[in-house]
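Next up is a structure, given as structure tokens.
One protein chain omitted, others in place.
On to subunit A.
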């Protein structure tokens, strides 16, 4: 904690706030998108918005893997559980995600279906070794959590374990960032780039954004990290010059973690993906390579996904693209709460609506 504490130091925060104030052009609105759900949570958890001038807006982006998973995939998971005698292994975040009929994996678990929370994909190996049943791992996440999924597949091959498959919902960052940058009405001046993802991908991920005229600063998650990154973003915007600034050098190396990327692409290859509230973005998803198809739950259980499904009235898509704040959605706080979520942004512990509801704006 001592290491963390130095990044939560009030004196350092006060100095940064003064520096931000000096840089602040008061009649300008600075709009910075934090792509990563962990940033969203951290900003809310430490009350950083309440410390910043009102004209500096921190907007939540599509960086929560649960939030951007399509309704069709979620409903397909429920069909899979109900129609097959399988064990589902999942990260905790997915337990509360509601299906189209309002049920979730919690409810299914209470009904007696075998649904287990894992902390690492490798936990799946232990489950599989102790059962004759099929184990389906709900593989979800961006570049940060996908290499461990790839590691699981390699381990399954190595140990010749046949009773495990992956329901692959993994996505990658580059194409969705391009998508945001090329929207008709781009609502942001710059990006608070995700520290965890960058640790794997490296700095090059953001070079196209910079070329498109966006400020980019890779940031850690502590208050001093975030405020320093906001300051660096403001400097780029004020100058009108843009580059990828790495403000998380203690974790993110220029080339990222090449081993993890290599492992990920040994097992997975790019595919089109459907982003909830956004639609299909070409090449923004991942699927298992042909030689690992035996581990594909979609094929093993003949799963059909209806990607066109959506929840009427849900504005998670607008939230994820920075078009509206969570509190601007008419469902926020009444029909949609963390206890009874309607849209996925309210479900996940990394979701922007959940962060706004839990901690305030």
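The rule we apply is simple: contacts are C-beta pairs under 8 Å (C-beta built on N, C-alpha and C of every residue); 3 or more make two chains touch, one makes a residue touch a chain; residues count from 1.
Throughout what follows, contacts and distances are computed from a predicted model.
Remark: of the listed names "Phenylacetate-CoA oxygenase subunit PaaC", "Carbohydrate ABC transporter permease", "G-D-S-L family lipolytic protein" or "Hydrogenase expression/formation protein HypE", the one matching the undisplayed chain in UniProt is "Hydrogenase expression/formation protein HypE". Within the complete assembly, A:51 is the residue of A:51, A:186 or A:287 that touches the hidden chain. When the whole complex is considered, the residue among A:72, A:283 or A:338 that touches the unshown chain is A:338. With the whole complex as reference, residues 1, 4, 8-10, 13-14, 38, 41, 44-51, 65-66, 91-93, 95-96, 106, 117, 119, 140-141, 144-145, 196, 223-224, 337-339, 348-350, 357-360 of subunit A touch the missing chain.
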